[in-house]
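Only one protein chain is missing from this complex, and each of the others stays in its spot.
Think of it as A, B and C in the order they're written, each chain with its own count starting at 1.
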């Protein structure tokens, strides 16, 4: 049988997975990126498995259903630390990160060999607007521009273009919350004219990010500075990896992730930095765009603020850091390029601090105000700053907008540390989800 | 004869491309409407994507047409270049110098930037 | 001249393709399809030219028309309503006049083709049309060729002036101000402030 021969061959292919990045799903996806035989793809059309990594708040279940239905047959779903949709009660659910790659591969193989049926379609097979048999020609349209030809209205011009004032059609779409180029959970209503963003209205804030538990402990009692600084460097390296992947530098993204995975005080960043400069990442990809003024930079905080020249780092208030002769690094430009230079400089600084602190066995002293990698945590945790992009992105081209977004760290910090479910050994964060929703 | 060969090569390649698509498609039912919706990460578009799309580099395309028109003269010129020697160098040098002025002017006016 | 029968067959096929795709240009609703139908028509004509051993002109036709139709498609989509023809529309106007004009031109051209006597002076077999074209450009037609360069330069400048919104000194509608001749000086080459009454200095 030709067909069975084909499916046997197909079963051996690497598993194309479309990840839906939910709350606290990032860590598992970082591991999957480094797993052989699993390929994380950007479009659901290119996937045979829909992996929902982390919880999804109920008000985004509709969006999840839409993404689910966009995978071509045959496909399967897998829920990692996430409650499957009610319609898919029998769906495979995995909570152990170590079992995830194996389960993905088994699911793909079973799917190809026909041992597992394709996931059912969740939404009714109806066009967005009824069109058949309607209108002048039975295709739903009326006149030149009217009606809903084939189910959707046609784009009409709304506004003059913000750059050259031509009044051509603008396209309004809602993006996210599961668009792979955006931060997880970010949803927005966007108007584009050509590939230029005309308006950007953020509708859903990105999901709160979970920091490593050492940052939460540092709020309660002194912790080893070396540990704190390594966790900080790890966080930035993972962000860098995302941006590098977006820029088509898969190789350096993996290098960055590997560095993050095996990070120790003796790790060195020079190699990665040299390769980044040599391949032209700073000149060809990151633009001078995405500039934050002082007010906006302060609203975002952390790396973005220091990249804009604000010398704000709560670590300078800590006496232990004072003994390490810590002074914050700053850049002056405040644009995408400056933010990446700042990030690299901070990773280097963190590694150096970690080395020194480990030698001297230093512990952090201040617990009232700590500097998380996301920003200062004094009175309250760093909050959601996604509002700034509403002002920042209009006027940028799609490519610039995505590069700028990747360079900004906007999500609020979650009140739960990263590994809570693993340590408690309990089922995935429904409780955490609920808490996040209350906060959001 | 060369053209006939080329014709067969074209036919085979295009036929192969269509056949690979058509053979598995015969038995396949039309995907459902939700599946056919554009992928925007769970979001939806308000309208069709086909529209009066604002191209940002339109002055560049016009400049290209003028330049390309001129380039077509260069192919025959290339064939007789060695034969004609210095005369060909002078003539084409003049011609290219004239047109380079156009490019430099366009660059100064920011034609290669997105409008 | 003798040539194989297959050339005749291909000529007929290509001629039909050229005419049919040329006709489709006016029947389709989509601007993109219309542009590329025209491209197909031109390609068919280009192949016919190659069959007539005008190898350079034929291939140059593919080349030029591919770029030009691409640019045409871009502009048609940019400026025509309903560019993809989602709602059907009539692409032609003035039917009676155009039919009459078409018939008249067809008759005239057909008459020319049938009635005129074509010269019959066979070319030497080793003639290289590309090289002779090159020699022509470097010989008698040199002046025409160089003037074409000037005309194209004028075209380029005109194109830039008309279409570029982004000027050298900033966007057009923001008053595109050149910098001063010395740092901090008045804009160079601009009428002085307060001259808007219409009295311009003549330097």
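Keep in mind that, in the parts below, contacts are C-beta pairs under 8 Å (C-beta built on N, C-alpha and C of every residue); 3 or more make two chains touch, one makes a residue touch a chain.
Just so we're on the same page, contacts and distances are computed from a predicted model.
Asks: If you look up the hidden chain in UniProt, what protein name do you find among "Urea transport system ATP-binding protein", "4Fe-4S dicluster domain-containing protein", "Amino acid/amide ABC transporter membrane protein 2, HAAT family" or "NADH dehydrogenase subunit H"?
Replies: "NADH dehydrogenase subunit H"
Asks: Under the definition given at the start, what are the shown partners of the omitted chain?
Replies: A, B, C
Asks: One chain isn't shown here. Among A:43, A:261 or A:316, which residue touches it?
Replies: Selected residue, touching the omitted chain: A:43.
Asks: Can you tell me which of A:166, A:192 or A:389 touches the chain that was removed from the display?
Replies: Of the listed residues, the one touching the omitted chain is A:192.
Asks: Which listed residue, A:52, A:94, A:112 or A:269, touches the chain dropped from view?
Replies: A:112
Asks: For a quick check of understanding: of C:44, C:69 or C:138, which residue touches the chain that isn't displayed?
Replies: Of these options, the touching residue for the absent chain is C:69.
Asks: So that we can see where the missing chain sits, which residues of chain B does it touch?
Replies: Looking at chain B, the ones touching the missing chain are residues 1-6, 8-10, 12-18, 20-25, 28, 30-31, 33, 35-41, 45, 48-50, 53, 55-57, 60-61, 64, 67-68, 71, 74-75, 78-83, 85-86, 89, 92, 96, 100, 103, 106-107, 112-114.
Asks: Quickly run down the residues of chain A that touch the omitted chain.
Replies: 6-7, 9-14, 16, 34-37, 41-43, 45-46, 48, 72-74, 112, 127-128, 149-152, 171, 173, 179-181, 192, 194-195, 244-251, 254-255, 258, 279-281, 284-285, 287, 397-400, 402-403
Asks: Even though one chain is hidden, which residues of chain C still touch it in the full complex?
Replies: The missing chain touches chain C at positions 30, 32-33, 36, 39, 50, 55-56, 59-60, 62-63, 66-67, 69-71, 73-74, 84, 86, 128-130.
Note that in this section only the chains that are shown with their structure count from here on.
Asks: Of the other chains, whose C-alpha centre is the longest way from the centre of chain A?
Replies: Comparing chain centres, C lies farthest from chain A.
Asks: Once you find the CA centre of chain A and the CA centre of chain C, what distance in Å lies between them?
Replies: 47
Asks: How far is the middle of chain A from the middle of chain B, if each middle is the mean of its Cα atoms, in Å?
Replies: Using C-alpha averages as centres, the distance is 35 Å.
Asks: For chain B and chain C, let me know how many angstrom lie between their CA-based centres, rounded off.
Replies: 15
Asks: Find every residue in chain C that makes contact with two or more other chains and list them.
Replies: Correct list: 78-79, 81, 86, 165-166.
Asks: If a residue has to touch 2 or more other chains to count, which residues of chain A qualify?
Replies: 149-150, 154, 163-164, 168 - these are the residues of chain A that touch more than one other chain.
Asks: Note which residues of chain C are touching chain A in the complex, please.
Replies: 78-79, 81-82, 86-89, 165-166, 171-173
Asks: Looking at the complex, which residues from chain B come into contact with chain C?
Replies: Of all residues in chain B, those touching chain C are 3-4, 48, 50-55, 58-59, 61-70, 72-73, 75-81, 83-84, 87-88, 91, 94-95, 98-99, 101-103, 105-106, 108-111, 113, 115.
Asks: Could you pull out which chain C residues touch chain B in their complex?
Replies: My answer: residues 6, 10, 47, 50-51, 56, 60, 63-64, 67-68, 71, 74-75, 77-81, 83-84, 86, 128, 130-131, 133-138, 142, 145-146, 148-150, 152-153, 155-157, 159-160, 163-168.
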